[in-house]
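Missing here: one protein chain of the complex. Every other protein chain is in place.
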Amino acid sequence: MIKVGIIGATGYTGVELLRLLATRTDVEISVVTSRELQGTSVHRHFPNLRGHLELTFAAPDSEQLAACDVVFYATPHAVAMKSVPKLFDAGVRIIDLSADFRIKDVSLWEQWYGSEHSCPALVAKAVYGLPEVNREKIKQAQLIAVPGCYPTAIQLGFLPLLENNLVECSQLIADAKSGVSGAGRKAVADYLLCEATESIRAYAVTGHRHHPEICQGLNNLTESEVKLTFIPHLTPMIRGLLATLYAPVKSGLDVSSEQLQSMFEERYANEPFVDVLPQGEVPATRDVKGSNRCEISVTYLAHTNTVVVISAEDNLVKGASGQAIQNMNIMFGLDETTGLNNIALLP
Amino acid sequence: MIKVGIIGATGYTGVELLRLLATRTDVEISVVTSRELQGTSVHRHFPNLRGHLELTFAAPDSEQLAACDVVFYATPHAVAMKSVPKLFDAGVRIIDLSADFRIKDVSLWEQWYGSEHSCPALVAKAVYGLPEVNREKIKQAQLIAVPGCYPTAIQLGFLPLLENNLVECSQLIADAKSGVSGAGRKAVADYLLCEATESIRAYAVTGHRHHPEICQGLNNLTESEVKLTFIPHLTPMIRGLLATLYAPVKSGLDVSSEQLQSMFEERYANEPFVDVLPQGEVPATRDVKGSNRCEISVTYLAHTNTVVVISAEDNLVKGASGQAIQNMNIMFGLDETTGLNNIALLP
Amino acid sequence: MIKVGIIGATGYTGVELLRLLATRTDVEISVVTSRELQGTSVHRHFPNLRGHLELTFAAPDSEQLAACDVVFYATPHAVAMKSVPKLFDAGVRIIDLSADFRIKDVSLWEQWYGSEHSCPALVAKAVYGLPEVNREKIKQAQLIAVPGCYPTAIQLGFLPLLENNLVECSQLIADAKSGVSGAGRKAVADYLLCEATESIRAYAVTGHRHHPEICQGLNNLTESEVKLTFIPHLTPMIRGLLATLYAPVKSGLDVSSEQLQSMFEERYANEPFVDVLPQGEVPATRDVKGSNRCEISVTYLAHTNTVVVISAEDNLVKGASGQAIQNMNIMFGLDETTGLNNIALLP
Partner (left out) sequence: MIKVGIIGATGYTGVELLRLLATRTDVEISVVTSRELQGTSVHRHFPNLRGHLELTFAAPDSEQLAACDVVFYATPHAVAMKSVPKLFDAGVRIIDLSADFRIKDVSLWEQWYGSEHSCPALVAKAVYGLPEVNREKIKQAQLIAVPGCYPTAIQLGFLPLLENNLVECSQLIADAKSGVSGAGRKAVADYLLCEATESIRAYAVTGHRHHPEICQGLNNLTESEVKLTFIPHLTPMIRGLLATLYAPVKSGLDVSSEQLQSMFEERYANEPFVDVLPQGEVPATRDVKGSNRCEISVTYLAHTNTVVVISAEDNLVKGASGQAIQNMNIMFGLDETTGLNNIALLP
């Protein structure tokens, strides 16, 4: 029985961790913390958990957390770094869904997240939790930085192209569309139904925090320097993230859709949660709603000598909480798919 | 291992049966039929099933179906009745999600469904599959008529009031709001996104097919004659059904919200899928999205001497496929909640 | 040229007033106030107004407002009453979209709105701005209390029944469904897209602030005492309000759908913004999106001896800003439909 603690579980990644963990028989949710809702029943706040979880939100308590086998941080950025060191020293495994340990270049992190990092030493020890790249390291890790939602979909899409040195790395484009849950459960006017539904718009056009994270990951896959144009869009739906990726083929290379298809299928043949669609089918976010599956299609457009990759994930599952649990499964030597093989809700 | 067949599985109740059954280890989905899509991979039609089900749609074949332990009908109305008799005679258990065997008065059925019933004798043998009322009969049944979505929510809401003889049965009102999936996956202009989203409207104001079914069920609970005003509404969402029920308290009786609360809690104390909310909380369809749970609240309004009951269900789960599987579990002597304890997807 | 001031124009009724007034050639929008956004361009806050309005939000300034011919209050409740007296004394016409002057019984208002009323004397002078009832009084009025969104749809629906003494007034039921814009532009978690879309729920089940306002209006139409059960629902759409109304026919009366149809058509024959649908058609909120039209249908259900009236309006237009302007037109002796004859946006 794995004893689990969840810190800051009042948002959407928090409730998603609870949804995916509460029915498992090999996991005991030991403590769920929230300063704000301390003393409130968790299912009063998240009624979908009625009958499945009889816990109240607790104040963060070091001893209780230190007694856990693994602690998930579902906190805003720049929160985890403050209490992770203590838990780390206590030997607890830590899976951080925030950005605090994702970027190895601490000064770059500080620039994008606007605060001083309080434990740079642990950044070096943290493993970036993208199993399709780092599975062996995850097995040994004590501290996992769970990738962001955009970085997951975009890295998985570009990965075979970069590993195979096929495209012009300095001219990558990622046009990404995210559901509104990506913004969290913050009471901000921009995300009101009346502001966000029946409309689509780009945001963070001149720079988004996930940009350095994505570039770090892509640069690890290739020797050329990656240059990426990344434009995220707010899409009128709750869940789902679709990344449409454009990459010009290196001059002199001869490619075809069939060849790309095989390359992608081989690369992901043993990946339980990356699903390369048959040629001619295209991903839709509804096909992965509530599941940990990432759907990918790849197409070669001869007239512009461009590869178009499309990847779809549920931003709260493969883009956050599902991937966090996938990491947990790997860390504890479990079957990687444990508790993650539920089928997407369609329609 | 229970061998399952599903007839007409190309619509929403079909894919929902598959979602709920495909990951079970005690069930083998043996055959999935569709005349129209014969030969097509099921997951080509329903991509959420990719990786979970490797079957193609088959033409309906009596022998293959007769070899099943149980066959679900997810067909339009007036289809099941044509082939049920043969399967029935072969000893197969049958769970019909359509309306063919719901109404005991065959002439009433014929009037509402506009066709002649082809096997009235089996109507008499069919058990109405509302476990909260008919659990013992379901255990013995060979043929189950799964209740409609509106009838489930409305009967569960009124039930304790009628059983306790508390309200004026001749003045019941059910104002019900259903998501668009209740209309099925038919390519009809009315249900296009551009027609149905960002709008709400009533329909079937002068009479809806579920009306006689609801009245039959309610009349079984009380000696007084039930008279029900039932107005369904098309609501701009995929899933979910909310029934707001109004019943005047019988004159001379003295009731309170507290007393009603206890009455409802006691009635449903042992029901795994009926959840009476604490006083002051109200059901929302999002709290049950994708789950088999039916949420109910009850309130007494003194100024009009009226009881207001609100019930929420997922019309495709407790209102259709989940309830069908709950019936299957009962029929096969399994724990009633097997495969049905997944948590609603929130947000 | 009518000089118009708008106080508190940063919410949805504010931007709707601006949308409906900014293109008029007989109106000059003179001042738009907001303490919070003082100095900000109005079209920076509401980009739909780009090219149509070159004003910045100003701090409320008595002299500037006193120089207007008419001032609209688009403020939260309990704000207008504080500054209305000064403007009233200055001879300015005032149209208040908030609840401050709607309820004649000041102690009842104080009970529901939780604050002491600061100018009860003006409550007596205020005219309730429902043109279909009070047109003559509106012509003479200096201070208008614009009806709430629910009260407008519900009163217009019940009105012919009560005026004709046809139904049992002590057993009226209004089951109403409102789009989320009815809650305003407040940054409250409940109205986030992720909380409010793809779900429907009731709220304020034990009592809503519009209840006394509706009852006051209905009681003015009949000698019997009105008793109303009123349950509002939050519906997953931006705009639109549908009220489904239930009224038992008085015992001994003989009614028919045809007779009701004629009665409704006659009552509203000369009303430019109340549209009784032909028998067999039902209102949908999409048919009135962005327009000042209220659609009504009436049906008699013999089996329960009940009249079902359904009314649909755009809660921000006929339910708020459009009606406010209709009042302005009447007060200034203009054609009542001036600036209000735009066609609903469909789809």
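Letters A, B and C mark the chains as written, and numbering starts fresh at 1 in each.
One rule holds for everything that comes next: contacts are C-beta pairs under 8 Å (C-beta built on N, C-alpha and C of every residue); 3 or more make two chains touch, one makes a residue touch a chain.
Keep in mind that this is a model prediction, so the values were computed, not measured.
**Q** Which one touches the absent chain: B:L49, B:C149, B:L166 or B:V180?
**A** The single option touching the absent chain is B:V180.
**Q** Tell me which residue among C:L108, C:A187 or C:A344 touches the hidden chain in the full complex.
**A** Only one listed residue reaches the unshown chain, and that is C:A344.
**Q** Any idea which of C:R35, C:R50 or C:K186 touches the chain not displayed?
**A** C:R50
**Q** For the chain left out of this view, which of C:E136, C:E281 or C:D335 touches it?
**A** In the full complex, the listed residue that touches the missing chain is C:E281.
**Q** Give the residue, chosen from A:L53, A:A153, A:L242 or A:I343, that touches the chain omitted from the document.
**A** A:L242
**Q** Footprint of the hidden chain on subunit A, which residues?
**A** Considering the whole complex, subunit A reaches the absent chain at 170-171, 173, 175, 177, 194-195, 197-203, 205-206, 227-229, 231, 233, 235-240, 242, 244, 246, 248, 282-286, 289, 297, 299, 301, 303-304, 306, 308, 310, 312, 347.
**Q** Could you please point out the subunit B residues that touch the chain left off the display?
**A** So the residues of subunit B touching the unseen chain are 12, 180-181, 185, 187-189, 191-198, 236, 238.
**Q** Please output the residues of subunit C touching the missing chain, sorted low to high.
**A** 12, 15, 18-19, 22-23, 44, 46-52, 181, 185, 198, 238-239, 275, 281, 284, 286-291, 293, 295, 341-347
Everything that follows uses one rule, which is that only the chains that are shown with their structure count from here on.
**Q** Taking each chain's centre as its mean C-alpha position, how far apart are subunit B and subunit C in Å?
**A** From the centre of subunit B to the centre of subunit C is 38 Å.
**Q** List, in ascending order, every residue of subunit B touching at least 2 other chains.
**A** Counting only residues that touch two or more other chains, subunit B contributes 198, 238-239, 284, 286-287, 289, 347.
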